[in-house]
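All protein chains of the complex are present and in place, except for one that has been dropped.
Coming up: chain A.
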Amino acid sequence: MPNLQPYADPNYFVYLLLALVPLAVGLYFGKRFVTYEILVSLVFIFLIFDDKGHSGQGIALILYSIWQFCLAWGYITYRKKYNNGLVFYGTVALSILPIVLVRLSGAGIFHAQLSLLGFLGISYLTFRSTGMIIEARDGAVKDFHPVMFLRFMLFMPTLSSGPIDRYSRFAKDAAVAPERSHYIDMLGNATKKLFLGFVYKFILSYYFGQMVYPYFQSMAMSDAHHGMILSWWLIPVAYSYGMYLFFDFAGYSLFALAISYVMGIESPINFNKPYGSKNIKEFWNRWHMSLSFWFRDFVFMRFVFLMLKKKWIKNRNTVSTIAYFVNMLVMGLWHGLTWYYVLYGLMHASGMAVNDAWIRFKRKHKGLVPHNKFTEGFAVVLTFHFVLLTFLVFCGFLDTFWFHR
């Protein structure tokens, strides 16, 4: 049996698209072959985990799916009759328990064996299942459909790195076949995304990630070996990593979207020219959008809602600042328990708080700050460089540079 990592090389696309032909023909004629769709998903997931190095992860994925299946089933059934807050928070806690254990053991805080619970995609699947429980609490998901749940959880195109879909949205798409004219548009869009993805992932990401970024890293490390605490080489390290991260992740997301579209599912987009953002809040509306919107809706807005409704804190600026820190800290920790992910979250939260303060200042002193093409351009450049600085922290190279010389 071959082992196929998702979107790793051009062959993968040939196999996957061939396997999807019957599904696409069905959709073209207004029929959705659900059994076949599940079969393709399962086969390609199996091919990720079918060699010795990955089989443990495959078992972890199966156990994880059973765990989340029981939680979602149990909670949705419970929610039909009752709505106790403690039961809700308890279920959410159980739902994120696997990833918490994996992160703790990854950081060496907890029993190392627990890292065996991890598998490629666990962080993304957690959003799917935990989000579904929150939607059930709010009444957006009313019934538990075992087959639809599994189609959602194990939807293969977005399994390993998103985009993160919501159950209620996914279920709408997956229940029917799209209109023919719309499906033809989706196929055209998928083709465009696929080829743009090839350029991003196999050319630009390869160039920045495999050639430029390692070169500047090695130059910076040679300064580190001479005992220097900072190095000018960290600047091109930040630029090249920023380029690599965008093209790699955006390329990957384009592939995932293209394959989703072929399967007749309009997964949400993930990137919208993020480096052209005029401020940090706009940046998060354009960068890794499905993640930041998930956090916005399920962490930030709920937190603010709770604070204001219970009147725990009255001042709206205090509430939003605290909420930024809660939101971005959780997002940082989701990546892993390291100082640089935590700092990354704190930097972005601070950036948003400063951004808000600046807007308040401008409102108070109307006419004091000029607004024109030049200031807008300056804002874009400033935002981009702040983001690059946070990515320099995020990439973990500083950890090597300072502490593992």
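One rule holds in what follows: a residue touches a chain if its C-beta (ideal position, glycine included) is under 8 Å from a C-beta of that chain, and two chains touch if they have at least 3 such contacts; residues count from 1.
One rule holds in what follows: contacts and distances are computed from a predicted model.
Considering only "ABC-2 type transport system ATP-binding protein", "Phosphoribosylformylglycinamidine synthase subunit PurL", "FIST N-terminal domain-containing protein" or "D-alanyl carrier protein", the record for the omitted chain gives "D-alanyl carrier protein", by its UniProt protein name. The omitted chain makes contact with just one of the residues A:Ser168, A:Ser231 or A:Ser350: A:Ser168.
Among A:Asp138, A:Glu376 or A:Asp399, only A:Asp138 touches the chain that is left out of the view.
When the whole complex is considered, the residue among A:Leu4, A:Leu291 or A:Val304 that touches the unshown chain is A:Val304. Where chain A meets the missing chain, the touching residues are 134-135, 138-140, 168, 281, 296-298, 300-302, 304-305, 308-309, 316, 319-320, 323, 363.
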